[in-house]
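Down below is the structure, laid out as structure tokens.
Only one protein chain is missing from this complex, and each of the others stays in its spot.
For chain A:
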Amino acid sequence: MILKINNLVKRYKDVLAVDNASISIAEGEIYGLLGPNGAGKTTLISTILGLTKYDEGSIEIFGKDLKKNEYEIKKEIGIVPQDLAIYLDLTAYENVEYFGRLYGLRGNLLKERIEEALNFTGLWDRRKDVPKKFSGGMKRRLNIACAVMHHPKLIIMDEPTVGIDPQSRNLILDSVVKLNKMGSTIIYTSHYMEEVEAICSNITIIDHGRVIAKGTKEELKSMISFEERLAIDISSVNFNLVDGLKKVIGVKECSLNGNKLLIISEKNANNLSRIIDVILKMDVEIKGLNIEKPTLEGVFLTLTGRSLRD
């Protein structure tokens, strides 16, 4: 295990920011930490880095106790903070150089790594510019370049894609996967379930400081796949339709929203042909049909009754 958190508790006066969390992360993973705003993700990361004191529990990184080996442990970690943490008055090159030097890189190795990190994030051509002139996405990428140039064993990314255009986002997600292939273990924090779903192998979902679910993507989804969701676009509305569909065996719920039918059935009810039958018999035409697969969003919704993004 590269990181082991046991029964961690962190309070801010009356806010319980981390509530008895236990997380284990194996080497080589891209580990997703998914949770809505205020779930306690950033707080958790700060405690991992020793920046915030915690009240109970223990943290072990690289098999060592954090409190006793803070300095050596930090050398092997790269952090991409949630808030942009770059110097707006230093050039892109100088920004990366500065953090490289803080991690002890010097001489030719330093130069090589600066070039590598800037190429990696697509900023080499803009190395002589100050970030004041950068777009949001470019600043985010510089934020990443500063964190990875020392080839850390563990990279922690705290919402690295907040507030940027889709193109930059994809570039960043690709680079996360690349970094992982190059040998770094990655902790990826986000409240966008699509991102976590796309790149993470193991995931922990947290809410109000508590770990509410953890496992692989498939494990998490199977938690909610005791039901199936069916969305059907229909040509016209018939009042008897909803009542008729509710009588179909296996259908738990049926609702109509404009010309869209939403049907939730028990898992493995095998009632799709019956449902279509009922609709067609009412002289209603089916214009589209969508069987919704379980998503992490759905998992969160099922577990908390709330959506991730509200």
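Here, a residue touches a chain if its C-beta (ideal position, glycine included) is under 8 Å from a C-beta of that chain, and two chains touch if they have at least 3 such contacts; residues count from 1.
Assume contacts and distances are computed from a predicted model.
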Requested in this report: Look at the options "Electron transfer flavoprotein subunit beta", "Fe-S oxidoreductase", "ABC transporter permease" or "Tat (Twin-arginine translocation) pathway signal sequence" and return the one that UniProt uses as the protein name of the missing chain.
Outcome: "ABC transporter permease"
Report summary line: Contact with the hidden chain, among A:64, A:101, A:133 or A:267, goes to A:101
Query raised in the report: Which residue, A:21, A:59, A:77 or A:118, contacts the hidden chain when the whole complex is considered?
Result: A:77
Report summary line: The listed residue (A:16, A:49, A:242 or A:269) that touches the chain absent from the view is A:49
Report summary line: Checked against the full complex, the residue among A:89, A:112, A:125 or A:194 that touches the missing chain is A:89
**Report entry** Touch residues of chain A, complete complex, unshown partner
**Finding:** 42-43, 46, 49, 51-53, 71-72, 74-75, 77, 79, 81, 83-90, 94, 98-99, 101-104, 146
